[in-house]
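Below you will find the structure I want to go over with you.
Just one protein chain is left out here, and the rest sit where they should.
By written order: A, B and C. Residues from 1 in each chain.
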């Protein structure tokens, strides 16, 4: 484990960089200041990069558009690997017909819908269609009435033995410098405990997220895990997951993990990044490549 | 472990009977048919009885009134031991001043309020009064906006290091023959996991509930645990809790545990009642005492 | 929550003091230096005191003898409340006959044996007597072959539906300034997960420990919870348990909780002692009462 002052020197050692989104590239306030220089440098050096995110609330196209609005035009949809994509792949492979009931916004389901399956919000499930429900997916913490629809979800799952997919494993996510919001992953754990069934979770630290990105790259060129580094702000998801998959990792201190806590947290959890770096920002003086 | 056909024969062996409420005396449809004969018999024989319930949604007086509405007039408030009473005792002993923030209906807080503490619903906590919040209590799953107030609760507990009391340990409760509803105990577990702090739980199977009832009796007469039997419909709360406290127990099959599942569940959990009985109803032919 | 320099000033506010043993009165090196002055002061002032300990490895008589060997002669067996005593009470009330199989040393079982029940170490259970096993107790991490007897315990519990009592809830305990040892509570949790059954746990933070002590006092004089203070070195057991029972609490920094970590741990766990004090030692200058 090495402390590195200069994120550029890390980029120089690897061919492919995986970035977590929240806390690394953006925060609740917008882009991490200076992060556009990092992508400028990556492009200049011909390095590949992917954003590997536990965000199933929108499609990769919509996630990319959000970066463009912030002015980070370089990030295209095909650079984004989301837990929603794994959910979509699962449904394609394992759910042939029937209704996929979901918790989330219409936008979050729209993406899944496009596979040809019929999706319906939990609020639209009733005695007439409950027997056709063939899967349940947890996509986003917004877009539904928590009291009505969470109680309804429990009762649907008591009546139907169907696969349940949780497309975001996070328990909470930051809303402002001091507030967090309960994520759909936290809600899903509560319901899993109540109904006593086993849900399927996609999202870091699960290695299937990293495998999905790794496979995308291998479709057009050979790759070795030693060429890839995972950059993230959270020990339990980005660093643990990347490390378990066999990747080198960089913990950045621009998000979830604060500089003052980093040593205590690493010792307490035993999760060790390969490098620790203040942020994923390439210094403004470093661009005279 | 013995199967007993005749609940009367169990009453005859003990001096004091503790009853769970839901699934034993009443269900979502009203009183368990014939249960009034049980109380008639208890009164005739001079046996003592208490209702020991994980219901903190109302005061004992209001809980008793609900029985009276159903026609079970014999049950007075002083026969009811609720997890709300332990919450009240805790606040009396350990919280001197400040605001007690709560999740629940106004009715649920009214009872706590009467101790002289100032209670406020989570929805009324804001930047001006958050520093005065000296305890948080989870009372009932109704009476608040789940989305707004659960997220707010998480953020209050991230900012304030205060005791948090969960006055109902159940995760879900029955609403109809086929549906359940998420209980405040299930919600509290989700929030406890998110904030990573340790909450204080009152309610069966915790022995403090049984101790509270036991102490009430000892105030006016000596008592031995061998004279008491606990009657309940749930292995994990009524039977485990009663047994751990040293009481004999009766599992009745009129609620949570169905006759067809009882053997499997006892073997699977290892929780063994002293007796198993169809219900807590004394047969109509048995009253010719 | 107040930091107090002078343990004597805490004693002066209460009538009855409950002490944890390990980390408060003694450590792996012997008595906490100066602790004899605390008991001298308690005796002089006519205060009552009890040692409330999760130690089921020996009887109260043997535990008291260990203090005498160290020179703390004032502590008699009737001052010691152990989780072993609750185990004994449980067996007296709930297990009438058969064999009580145990994991622990012969000394740990000797105490239980004296109730008239027949105890046998797990190593002595075989096909001829397994059907007579009516309870299993976890007493101590020593006195048996871990490989043989833990595997045997799993298989006994898969074949017999019987109450299982864990008489020590700790997961590990200190052996030296730098080493800990796995406690029987940690082993019991592993076996509980493997067999999927529900074990009965006695020991702090469970309130039954405090209730037992409280009841002993009430046998000879009336008492109010406000007159008692619990002194311990561990937030999760001594402080959480005492606080939940309604007692004021003192966290001392002579054992499990180090001075440098105390603020972080209180914030992280949300478990708040009434007072924090360096140790339970009364200053040598304070005895000129």
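By our rule, a residue touches a chain if its C-beta (ideal position, glycine included) is under 8 Å from a C-beta of that chain, and two chains touch if they have at least 3 such contacts.
None of these values were measured; they are calculated from a predicted model.
Visitor: Touch partners of the unshown chain, restricted to the chains that are shown, please.
Guide: Contacts of the omitted chain with visible chains: A, C.
Visitor: Write down which of A:37, A:110, A:132 or A:197 is the residue touching the left-out chain.
Guide: Selected residue, touching the omitted chain: A:197.
Visitor: Hey, which of C:61, C:154 or C:259 is the one touching the hidden chain?
Guide: Of the candidates C:61, C:154 or C:259, C:154 is in touch with the missing chain.
Visitor: Among the options C:29, C:126 or C:193, which residue touches the chain absent from this view?
Guide: Spelled out, the listed residue whose C-beta touches the missing chain is C:193.
Visitor: Which one, A:119, A:169, A:243 or A:279, makes contact with the chain that was left out?
Guide: Per the contact definition at the top, the residue touching the missing chain is A:243.
Visitor: Since one chain isn't shown, list which residues of subunit A touch it in the complete complex.
Guide: 89-90, 93-94, 157, 161-164, 195-200, 206-208, 211, 225-226, 236, 240, 243-248, 266-272
Visitor: Touching the missing chain, which residues of subunit C?
Guide: 145-147, 150-151, 154-155, 158-159, 171-172, 178-182, 186-187, 189-191, 193-194
Quick note on the criterion: only the chains that are shown with their structure count from here on.
Visitor: Same or different: do the copies subunit B and subunit C touch each other through matching residue numbers, with over half of them shared?
Guide: same
Visitor: Taking the mean of the C-alpha atoms as each chain's centre, how many Å separate subunit A from subunit B?
Guide: It comes to 41 Å between the two C-alpha centres.
Visitor: Let me have the rounded angstrom distance from the C-alpha centre of subunit A over to the C-alpha centre of subunit C, please.
Guide: Centre-to-centre distance between subunit A and subunit C: 45 Å.
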